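All protein chains but one are shown at their positions in the complex.
The letters A and B name the chains in turn, as written, and every chain counts its residues from 1.
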Amino acid sequence: MGSLLSWGKGRVSRWGEFAVEGFIRIAGGSAIFLVALIFFFLLREGTPAFWEVSFSNLVSTRWYPTFGFYGILPLLYGSLLVTTGAILLSVPLGLATAIYMREVAPSWVREILKPLIEVIAGIPSVVLGFLGMVAIAPLVRRWLDLPTGLTAFAGSIMLAYMALPTIVSIAEDAIDAVPKAYRDGALALGATHWQTIYRVVLPAARPGILTAVMLGLGRAIGETMAVMMVTGNAARIGREWAALFRPVRTMTATIAAEMGEVAQGSVHYHVLFAVGIVLFLVTFAINGVAATIALRGQPHRGGQLMR
Amino acid sequence: MSPHTGQRIVFGLLALAAAAVVLPLLLVVGYIVWQGLGAISWEFLSAMPRNGMREGGILPAMVGTVLLTFGTAIAAIPLAIGAAIYLAEYARDNWVTRFIRLCIINLAGIPSITYGLFGLGLFVLFLKLGTSLIAGSLTLGLMTLPVVISTAEEAILAVPQSFRVVSISLGGTKWQTIRHQVLPQALPGILTGIILGLERAAGETAPILFTVAAFYLPQIPRSPLDQTMALPYHLYVISTQVPGMPLTIQHGTAVVLLFFVLSMNLTATLVRSRARRRRPW
Partner (left out) sequence: MLPQVLEGPQPRFQVRNVTFRYDGREALSHVTLDIPVRGIFVLFGPAQAGKSTLLRLLNRLNDLVEGTEMEGQVLLDGEDIYAPGCDVIALRRRVGMVFALPVALPGTIRENLTYGPRLSGTHDPGELEQRIWESLERAALWDEVKDRLDEPAAELSGGQQQRLCLARVLAMRSEVILLDNPTSGLDPLSTAKVEESLRQLKRDHTIVMVPHSVQQAVRIADWAAFLLDGRLIETDVAQEVFSRPQDRRTSDYITGRFG
């Protein structure tokens, strides 16, 4: 047997292995590179808007690009209105469903519900938009006696369905992760099942539930097709509650609807990218918060062969 | 009211909530299927659209979606699996790794329309690929990355340490161990993640709006630089942009898209449960 200090045969394959490991390391770092790349490109195409269009124009309340009005506020307003409505619908429903599935439902019910939620998660947003358009909006119009069903409210409903699966599954995981010892302790002290849930399990699962809500929120704000086909696309700001029941337009829908028609390099083009920047920053912030909550206290598991 | 009665009321409300989530959707989906089934015929599935898409079939859209799904797979899978292997087997517990994870979570949270914008800016315009299959695939691939990375990493971490240790002690290198022990055993989990990621890519409209989708292109694409129709975009277009479009065709297209996407969902579920049963640990 040869000396251990020599370079034995098989070194050639070591070079191949070296190349593979190099690729793996590059792949690992690519996530950072890609986020930076995306942000860079958005900036590249969007910042010209900030000197092509006056600041007062950008923060005005009129979005009529064909006449040179590039007020982003109505779009921001539309996004916020629809998203708020979606959150108000999906968080209570989603949480309740998660609690029901994890704590209350008999296992046969859970076996049916879980795949169903996954199926809902898989429905493409365009199909939900279509559903909203042909089924929900007419209902909204008839029940609430409105001139049109294509309103922020209808958008909120469809958005809620887009966000629900995310909220339900993450909240469910969070509830599931609460140690059995906590529950057993409370029950041993004489608490009912619901009291245990309300006072022990939910507070313990709070970080995970918060993560679920934030990720659902992020999904809702970023959604395009489901809102575009259902909210009526009128870039207006309303100051009363009734605004919920009139058409609005979101940032996402604006980009989707108008980008196809603009000339590359035109002012309109740059402003749309600027709207994209705003959208990117908003979702970045929301997901950053969610990530911090989620990653806090979670040790990195990989990279070690033995503990 | 005793706590027990209160509990029963609350639990009833919770059940109601769960029903409110699931039932309306089932009803509405059922409505679409019922309306759309009538439109589905062999001609519908195999012919080109005619008369401004008001008649004929949706073949080019179906083919386009299939091709885009393949393209997404090619664009996303190698990089995603590489990144997953890195995180699970090579990365150390330091701030760089944490930052990478943060970036992956952020990539997952970027709206699909933003990916569309980026795809337009980089692939279509800057790299001059034009609206093409390749631009669309790259854009969709990028969007699919975070999902596949996360599930693949989970699958790799789930492989017990003991196999790795045995392989190393027999004189295996790190990569040999990953290649011969870890990856084969993590494969079903990785596959599930890939299928779920591709399922999402197949159903997305916003990323393909400006990068590949064609409004009315009654032909099968012949090269990666061609534009193509695609099912999600097609559904959007025929339900909002074409006056006089028969409702049954709209419903039928929705049904086909749903079927495509949900069958991928089902495949992923089957792969997952079959793998769980045959696990060697």
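Please note the rule applied: a residue touches a chain if its C-beta (ideal position, glycine included) is under 8 Å from a C-beta of that chain, and two chains touch if they have at least 3 such contacts.
As the structure is a computational prediction, the values presented were derived from the model and not from experiment.
Residue B:185 is the one among B:185, B:205, B:228 or B:250 that touches the chain not shown. Residue-wise, the contact with the chain that is not shown comes from B:169, picked out of B:5, B:51 or B:169. Residues of subunit B that touch the chain left out of the display are 92, 162-163, 165-173, 176, 180-181, 184-185, 280.
The criterion applied here is as follows: only the chains that are shown with their structure count from here on.
Centre to centre, using the average C-alpha position, subunit A and subunit B are separated by 15 Å.
Subunit B meets subunit A in the complex at residues 3-4, 6-7, 10-11, 13-15, 17-18, 20-22, 25-26, 28-29, 31-32, 78-83, 85-93, 97-118, 120-122, 125-126, 142, 145-146, 149, 153, 156-157, 161, 164-165, 168, 173-176, 199-200, 202-206, 209-210, 232-233, 235-236, 239-240, 247, 250-251, 254, 257-258, 261-262, 264-265, 269. On the side of subunit A, the complex with subunit B involves touching residues 14, 17, 20-21, 23-32, 34-35, 37-38, 41-42, 44-45, 92-94, 96-97, 99-101, 104-105, 113, 115-120, 122-127, 129-131, 133-136, 161, 164, 168, 192-195, 215, 218-219, 221-225, 229, 252, 255-256, 259-260, 264, 272-273, 276, 279-280, 283-284, 286-288, 290-291, 294-295, 299-303, 305-306.
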